[in-house]
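Here the complex is missing a single protein chain, while all its other protein chains stay put.
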Amino acid sequence: MTKMQDAQNRLRETVKDLFAQQKVDLVVGFEAGSLPLRTRVCFLTSADEADRLVWNAFCTNNPAVYIPRLFQRPASPREEYKPPKLGIVAKACDARAVHKLLEEHQAPRENVTIIGMPCRGMACRDKVVIQAGDEVVEAVESTEGAVEIKTRGGASHRFELQDLLQQACLDCPQAAPEHVDVQIEGASRRDTTRRYEGLKNFEAMSADQRWEYFRHELSKCIRCYACRQVCPTCYCKTCFADMAKPRWTGAGDGLSDVMFYHIGRLMHQAGRCVECDACTRACPVGIDLKTFTRKLGKDVERLFDYVPGLRPDEAPLLCAFEDDDTEEFVTDG
Amino acid sequence: MSGGATTSPYLPSAVTIEKITIENEAKDLRTFRLAFCEEADAAAFSHACGQFAILSVAGAGESPIGIASSPLDSGYVEFTVKRYPTGVVTTALHAMEEGDQIGLRGPYGNAFPMRALEGKNIVIVGGGFAFTTLRATIRWILHEQNRARYGNVTVIYGARSPGELLYKDELKGWEARSDIDMFVTVDKGDEGWTGREGFVPTVLQEVAPSADNAVVLVCGPPIMLKFTMPPLLQLGFSPETIITSLERRMTCGLGKCGRCNVGNKYVCKDGPVFTFKEIQALPEGAL
Partner (left out) sequence: MEKGIIGKSELAKLVEAMAADATCLGPVKDGQDTVLAELGPDTELSFDYANFRLPVKRLFFPQSEVTCVLRDGQLVALPPPDEKTVLFGVRPCDAQALPYLTKIFSDEKYEDPYYLKRRENAVIVSLACHTPCSTCFCTSLGGSPAGRAGCDILAFDLGHELLLEAETEKGKALLAAHEALFAAPTDAQVTAAAEQGAAAEASMAKIETDGITEKADQAFDAPLWEEIAARCVACGVCTYLCPTCHCFGFADEQVGNRTQRVKCQDACMFPLFTLEASGHNPRTTQGQRLRQRIMHKFSYTVKNVGEIFCVGCGRCVLYCPVNIDLREIIEEVRK
C-alpha cells in the first residue's frame, strides 16, 4: 500500500468517525473524476459514502468555494436557517481559504470541521501533457511521488511528482495545512523555499513590458467568469462586473472592459487571495492569471507582512491599519 | 430610421412621447402616449390586444412593456410603465418629458384570441399594474365596432390601495356604463375610499361570475395568479377557458436570445398569452 493510499484510508476512516460522532452532517471532499488527471468535488451526507473519497496528486479543486453557497441564508426570513455541520477536506491552500471565509462571516466557526490533508503538492495537468507530448488517457499516482500515465498513442511514462508540481504548490507558504480541526497523518511537502520563484520572469520585466504581457494575456478573455466562480473568496451576490447600475464596465470582450474587470477582481482579492490558482486552472483560454495574483500577493506580503489565511487571528488586511503602514504609494509630498 | 441603411430586427423605430400621465400616488407608474416619428412606421404598426413592444432608451437599454392602448386607438400607442429603483431603463423612462424621443420595436408576442372569444361572455380579472393589456382589451371590446360581438363583460380589478389604481378616470367612465359590469377593489382603502375592500381572489368569489359560455382573461403578479386559479376552477372555468399572460425577462423579443425560454416555448414568441392548460403543460411551474 502506498503512503497516499494510507492517507486516503485514514481520511475515509476519519470521515466515518466524524459522521458517527455527529460532528458533521455534510462532508465536502474529492472523488474520482471522469477524466485522467482529474478528480471532482463530492458532497457526502453519510458515513457509508465515505469510501468514495480519494486522496491523490489530482485533487486540485479548492472545495472552500462551496462554503458561501452551503451556508447561504434562505431568501425568506420566515424560512428556518439550517446550516450544515460541514466537514471539509483541505489542502493547505484550501484551509487558508476556509479561514478567510470564516473571518468574513461566511460560516459559523463551530459549523466547520477542517480536515487537513498531508499534501505533497498537486500535479499540474499542463505540465503532464507537455511532458507526455500527447493526449493522456490514463493517469495514476502509483507510489508516493510518482505519476504514471498512458497516452493516446500508446506510450507509457513515469514522472516524478516534484517535476509536475503546480506553481501554486511550488509557491505554497505552508509546509503543511495549519489551523485545522483534524489532521490526517502523512508526510506533507515541507519545502517552502521556492516561494515566488515563478515570478522571476515577470519581475524582471519593465513596467511597459509587464503592461504588454498583461494586455496580451487578457486579450484572450471571453468573459466566462470561470476565474471568479471557482474562486473561494469571490462570492458577491452581484459582482461589480455584472451591475447595470452603475455600469462599472462593459459586458463584452473589448480589451478595455476585460482589463477593467480583471483589475477590479484582482484588487478585490488583494489581501484575500490564498493563491490556490483555481482561477488559472479554470480559465478555458489559458490566461496566466496566477502571475498577476501571485504578484499582488507578494506585494501584500512585502508591504504589510500579511499572507491571507495564514494567521487566522489577524485582522483582515484592509480592515485595519497601523501607524507604521507603508506610504510608498504616495508619490507626492 | 435611416433610409437605405441596414435593416435589423434589433433596430427600434423612433417615437415621440406625446403625453405622460402619472397614474398613481407613489408616482412610479406612468402612462406614456407615443407617436411614431415616421409616417411609414406608424402605418406599418398594427397590434392586437395582449401583445407587447420593446421600448428603447439609447444609453439605458430596452424593456418589454405590454401595450395598454387598443388597436383602434389611432395615431398613438400607449404603455404604462412601472419604475423599479433597480431598473436602468424604467428609471430613464420616468425621467423623460413630453416631447422627448425614444425607440419602439414591435409588436411582439401573441394576442388574446379576441376573434375566438366573439359570442362569449368575457370575465376580466386583473391585479396591480398587470392590468395594462387588459385595459387595451376592454377598450377594444367596448368600442362601438366591437361591443355587439361579445356577450356580458365582467371586470374585477384590484390594486393595493386606492392611490395605486390605474386609469382612474377611465374606470369611472366604465362604471357608469351599462354594457360592462365593473368590480374595482383595493386590498386596503383609505379615508376617502368608499368602494370595495378585499383581495382580488376574494372579490372574485363574491362576484362569482358565471362560467357558462364564458372565458376569463386574468393578469396579475405571480402571487395573485396562484390564489386566483383555484376559485376560477371552482366557478366552473376550465384550464382551456382561463387565459393569462406569462411574465418573463425578455430581451430580443424574437424568440432567439433564449432568455424567456420555458419548456419549448418562448414567452416573447409563443406567448405571452397562454391558456392555463398550456401553462400546466409547461415544465418549471411556469406561473
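Going by the order they are written in, the chains are A and B; count residues from 1 in each one.
Criterion: contacts are C-beta pairs under 8 Å (C-beta built on N, C-alpha and C of every residue); 3 or more make two chains touch, one makes a residue touch a chain.
Quantities reported herein were computed from a predicted structural model and do not represent experimental measurements.
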Candidate in contact with the missing chain, chosen from A:D25, A:D163, A:D242 or A:E314: A:D242
Contact partner of the left-out chain, one of A:I67, A:I184, A:V230 or A:L310: A:V230
Missing-chain contacts mapped onto chain A: 33-35, 38-43, 61, 65-66, 75, 126, 129-130, 135, 137, 152, 222-226, 228-230, 238, 242, 244, 247, 250-254, 278, 281-282, 284-286
Residues of chain B in contact with the chain not shown: 1-2, 5-12, 14, 56-62, 84, 86-87, 90, 101, 103, 222, 247-249, 251-252, 254-259, 261-264, 283-284, 286
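We adopt the following convention: only the chains that are shown with their structure count from here on.
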Approximate Å spacing (C-alpha centroids) for the pair chain A, chain B: 50
Chain A residues within the chain B interface of the complex: 244-245, 247
Contacting residues of chain B [partner chain A, same complex]: 61, 86, 88, 91
